[in-house]
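Every protein chain of the complex appears in place save one, which is left out.
Then we have chain A:
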Amino acid sequence: MKDLKSQASKSTTPGKGGLTPEIQSRIGHQLRAMYDDVVRQGVPDRFAELIKKLDAPGGAPQVETDGGSNDNNNGRD
């Protein structure tokens, strides 16, 4: 087996401030890993409820477009 090849391709030592493609992709990878960790947590209940509760901003009755027989009374607390 020839390990020479893998050694040769390992010439990725960066100079000061130099950005090899390998390092660029490593940064991108870590950045996304950190970010996606939070994204995967989904929508916490507090926000789902908030948006539901405030679906009629300023007290304006919400317009139901799907023709349902929902009677949308405004008697909220």
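Everything that follows uses one rule, which is that a residue touches a chain if its C-beta (ideal position, glycine included) is under 8 Å from a C-beta of that chain, and two chains touch if they have at least 3 such contacts; residues count from 1.
Here is the rule we use: contacts and distances are computed from a predicted model.
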"Branched-chain amino acid ABC transporter permease", "Cytochrome aa3 subunit 2", "Ferredoxin-NADP reductase" or "RNA polymerase sigma factor" - which is the UniProt name of the missing chain: "RNA polymerase sigma factor"
Interface with the unshown chain - residue positions in chain A: 10, 12-14, 16-19, 22-24, 26-28, 30-44, 46-48, 50-51, 54-58, 62-63, 65-66
